[in-house]
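Attaching a single structure in structure tokens format; questions to follow.
The excerpt is restricted to a subset of chains, each kept in its original location.
Order of writing sets the labels: A, B and C. Residues in every chain begin at 1.
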């Protein structure tokens, strides 16, 4: 066989003396789709950041087509035809889609004047090829998370690339967009481009990958051809021991008698939520399904008092509430776990603890002071309960891996013990082990009488957790399905697509 | 003895209502200002000063000027002190009597580039007269030249811009006797110290004609006339708010200091605070310009013992008169000075009246008793 | 957490400056108690406004109007005293002035959503104009000796009252920022306003309060200027906004919000004051003082503190 396109040998990396990568070997062949898997904080992103020059390895070497290379920054990576769709931080919110896609390699004329027409046209082509409906002239900051992700992908694709790294590219995509992405991946593969694909979604891995490498706690534990390994084994490698398989729906009992805990009547907000009504009972888990941009997040935001409500009413335990701000919502016992943890969920520069106690400051008062002993105790409790991988509770949130960041957002609101919990894409970037844990926690909470709304683009997850599913299409609730009535993913898929 | 005559002169007129400019009759500066005071300052080109007391506009002349419906603008270097306020008041009151409309008053905040802009802007209103004090004689010269070329009569306070010629480009320069004021401050200092001791000087650390003259006069007088007084410390300021910091520093370094001269009243207030803080109630501070706070301190026999006062209101009147001369085509002297006035506790109330053309505020009145 | 000395650069720099002047200016009285207390007096107003500004900057906003507020409130207090409203009257006038301007700032920033830089820049001009206008630039003397004693001129034993005020305000400010929910929420607002809002923090209310505090403390600084100078004057506090902001940033608060330290601010303020004082005692020209002061400020942080950088 030829020399592999890429081989990383004996890569080790320390952060503050803690080893996060331990002599990892990784090989990638031409035209291969290679899955990189592992639990949250296993070191996947770090390994890839070393490959793209964001970090430097403390030990180990990188070879491309047999030649040793050093990659010190993004330009070295570019020169080696490596591009990456980052899990975080890689678009400039104040620039347009086209400007972002062509950033740092803008087409220009002989005297250096930018040719924006060209970049817009090129962007339009790329987006068309990807079958995404985004205006190249839109400011990225005004777009939703899903569109960010698509823009990121378009950006990576617009490069001349030999190695394309995708770090959880589908985490904010719906089924439909995911299909589009997979089509694109197949096309690229045919062109001989190699892809490193990081994801926590098992089914995806088996759909598109040729090879799979699994990291655990910074060590490589396995590399296998996909067709020679089964899901069980993969999960076992990731988690390290047997996973209690609770990723299946279990019928739960709760009462729909009496007054609902939350009743939304004819809610209209902004341009995306139109006349939505539903009820939510104590102990119930209500799933909300819909396409990207169907208005699910907006619905959650309106209920939580972030977006102003134009029309309609909200009743909590039969009592009408006017919710004008998140603090009104919090006082009414509502919590929202937002879809964008970096922007809406966390103060990235703050520690795990500081983030966790933020909603419960008023409960932590000792006189006028904050009771730090209690605060530490609560934080420790949730770090343990959610299995958050952090050196200590004082670690800065942005230094945690993506999945662990998501868990902090969860911890933050669980600590506040809300009556009604709205989770918008709660398992984005969360590993298979933790996903199961989160689903368990959601069920536990419901069993203890809390009312829960789960918004998710992952149908499997939605089906696993919901007692009832509300389907939203273009801002209206078009269907309400009892879980029992849904016999397969296809049924739900059809409902979502609106036919 | 000049000082004596001064005191006599003004105290004898105490009950006369000397404040407002009379509504009729010829215009002159305050008649009570003593005549025999020797003016020590020299003009910007070394001219000998003509006393402002010699200036006069007769009723006929005033009537003639009134027919012209003239317009005047006042372009200040800085408008935020009692001196400027009094000067502007004097100018406005006199111009009003002359039937001249004051169309603009500007404040350059000590920035010459702002002053240049102000001159340009004011010229848009086509004034016949500009009364102004240049922030800096060099950098503003061009703008004044342009104004002169467009036919505006320029009357300057204190200093004339470089390269402008009397008679051709400008009407006259009216100055306080800054040199004389420096001498007055030195004399009060010497008197209060009994001609002996160690003193400090807080000077204006900038190239500014007026303040340089004062410090020079003070230091020269001390050195030449009072050999037993030694200047042991000098500290510069550019920001008047720094008076306290610099004075504190000087007092720290020289705990045995007997006296302190501060180049004008605002930083002197800072020096006063520093002296109070240091518990140096025996320190003698002298300064220049009769500001409200130092007047109060003098009146209550505090740390500030006396000062050389300018007569800004009358300086304003003089400038207005000279503008009138120019409008009438009369000959004007190149350099006119308003005498310096030595102020101590004894004459502070009269001094106030003389300087501001109104009674001293109650606080000073009661302190002086 | 690992100890990073670069987080303490303001303290290290301060001690460095202190030692340097102590050695070179030993014979010149730099280390005398009276001189050290002078530094405390001279920096009190900047420190006190700095404490409040730490809150403002921690939320990611800025308040340029503090210098002008100081001037206006020294005048309103002096006028109230002159008019015979007594100690309480003067106090109320001065603090009320500050509070009122703070209220307007807060309203415009939070309700009308104008960037605080522009709001407070406009207010800086307008309030300064007002201060010049109410007495036509004339200073107003204050003869109320209790007022002068309490706010600026007095000593309790050897300790200047200004120092006591500084300590009191610093301690309150430190506790408020670091130990109370309000402080946490202030920092969170600056750290990530959207996330803070999603957490149920009323970020606009926090900002509003923070501008009130800043106005109030600027008003208080105005009283202290008035008491120290036995008068009110429109030039008091001129340019202080920049010194105050410099002290805050030097102390380690991030100009982009989210990170703030009251103690750092006060040390920043005292450090600048010590440099000023030492250089004056050295007997340098104003120009030399400025050159050296500028360089020290840069050097003091040139060791490069990570957290200082956004």
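By our rule, contacts are C-beta pairs under 8 Å (C-beta built on N, C-alpha and C of every residue); 3 or more make two chains touch, one makes a residue touch a chain.
Just so you know, these numbers come straight off a predicted model, no measurement behind them.
Overall stoichiometry of the protein chains across this structure file: A x1, B x1, C x2.
The rule is simple: only the chains that are shown with their structure count from here on.
The most distant chain from chain B is A, comparing centres defined as mean Cα coordinates. The chain closest to the protein's centre is C, with centres computed as averages of CA atoms.
Each of B-C and A-C has its own count of C-beta contacts, and the greater count is at B-C. Averaged Cα coordinates give chain A a centre that lies 74 Å from the centre of chain B.
With centres taken as mean Cα positions, chain C sits 35 Å from chain B. Inter-chain spacing, taken between the CA centroids of chain A and chain C, is 44 Å. The residues of chain A never reach two or more other chains; the list is empty.
Along chain B, no residue makes contact with two or more other chains.
Residues of chain B touching chain C in their complex: 79-82, 84-85, 205, 233, 235-241, 244-246, 248-249, 252-253, 255, 266, 269-270, 272-274, 276-278, 291-293, 296, 363-364, 367. Every residue of chain C that touches chain A in the complex is listed here, in rising order: 1-2, 175, 179-181, 184-185, 188, 191-192, 194-202, 258-259.
For chain A in complex with chain C, the touching residues are 16, 304, 306, 325-327, 329-331, 336, 338, 343-350, 354, 357-359, 361-362, 364-365, 368-370, 392, 394, 412.
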